[in-house]
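Missing here is one protein chain; the remaining ones are kept as they sit in the complex.
== subunit A ==
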Amino acid sequence: VAGSNRTGAGGNDVQWCFSQVKGAIDDDVAEADIISTVEFNHSGELLATGDKGGRVVIFQQETENKCQPLSRSEYNVYSTFQSHEPEFDYLKSLEIEEKINKIRWLPQKNAAQFLLSTNDKTIKLWKISERDKRPEGYNLKEEDGRYRDSTTITTLRVPVFRPMDLMVEASPRRIFANAHTYHINSISVNSDNETYLSADDLRINLWHLEITDRSFNIVDIKPANMEDLTEVITAAEFHPHQCNTFVYSSSKGTIRLCDMRASALCDRHSKLFEEPEDPSNRSFFSEIISSISDVKFSHSGRYMMTRDYLSVKIWDLNMENRPVETYQVHEYLRSKLCSLYENDCIFDKFECCWNGNDSVVMTGSYNNFFRMLDRSQRRDVTLEASRESSKPRQVLKPRRVCAGGKRKKDEISVDSLDFNKKILHTAWHPQENIIAVATTNNLYIFQEKVN
């Protein structure tokens, strides 16, 4: 039962502790510093963030100190670079924001790391490589690069590599541009490690990582007459193991699963996941709050999770007519929909994520609260990312919201929630109980309490 004295969700009574927080403390947040995406790489050793200013910051987990087995590994800055710049499309009079919408890592193949980062229009493949030695002892050049006077060269020597301070370099290796008329909301790397998809409001394209001058359109839901537009694509993802399968979600709360073996253009879905609704129960808000803001396959590939405004749903890929599990994220907001519509919060796009073994899912909420929903133990907890709870290894206390009626001690009333403090982006380490939670401009890292 939520809020009991027992510890929070996370499997086997995991307690979450503060580990680190990155970012400035000041309340005056520059727009560029707003975090727009957070993503661990496949090993969990690297953690990338993207922001509204088009910058990427990558943190690296320090290898644990073997002498102190209980010491916690920290994430420190590994590399940072400007991924995208603002542009203005003069032909269409459209501003192209530099905001990084998504980052996706490629599985590691060699010493370098690769990630895809995208703004509304352009996807870039970045190579992040380390340099820890440099050649010294050239015959024709001085160490600083100036050419030596050839008359002074009397002997020959073989240049050698000598160690140098670690330098991490990021370079753009591919730029995938000009394939999206509308705004890119998702990118997803295929399990074949050769292709990836990019999705905008109306279309999904398939790219080869090596080829930048063309992409294949695989889904197109643009109506012939834009007046007939009723639905847009909100997210898309490749299946983690089946390279022919992907899903995309819509603003009407449906998810379509497509099989690329069936046809070149996947306008006709193989499966349609939709929870039936009694039309007489619909309100003005029904469609808006049913819009899916995120879809994520489980690591197993058997399930997928969707996030709509008020809930998280787990779907079994073998059952299309309803989700197998539904969790309320912040049900107390249902009686506030009018004001949430007026302040545009009802359009906020929350993401969600799975833990490594698919037993717990996490998603953000308002007031810098985030929710951990334990599927296996049928428990949930609300935690808060705040500077007040940021002493080293401080255990996070569960939070409770009072929807109405008598507010108990330690509860916060719905009307006191700060709707400007939204946690839209969260990420879970692929193997360990380490989570990254982004508030507006700060990145919090929490870890499982080690006894």
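The definition used in the following text is that a contact is a pair of C-beta atoms (placed from the backbone, for glycine too) under 8 Å apart; a residue touches a chain by one contact, two chains touch by 3 or more; residues count from 1.
Assume contacts and distances are computed from a predicted model.
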(request) Could you tell me which of "Aspartate aminotransferase", "cAMP-regulated phosphoprotein 19", "Septin 12" or "Isocitrate dehydrogenase [NAD] subunit, mitochondrial" is the UniProt name of the chain missing from the displayed complex? (result) "cAMP-regulated phosphoprotein 19"
(message) In the whole complex, not just what's shown, which of A:Tyr138, A:Phe285 or A:Phe419 touches the removed chain?
(response) A:Phe285
(request) Determine which one of A:Leu229, A:Leu272 or A:Val450 touches the chain that has been left out. (result) A:Leu229
(request) Could you please point out the subunit A residues that touch the chain left off the display? (result) 1-3, 22-24, 32-33, 35, 49, 51, 53-55, 57, 77, 80, 82, 85-86, 88, 90, 92-98, 120, 182-183, 201-202, 226-232, 251, 281-288, 291, 311, 325-328, 331-332, 334-338, 341-342, 373, 378-380, 400-405, 441, 443
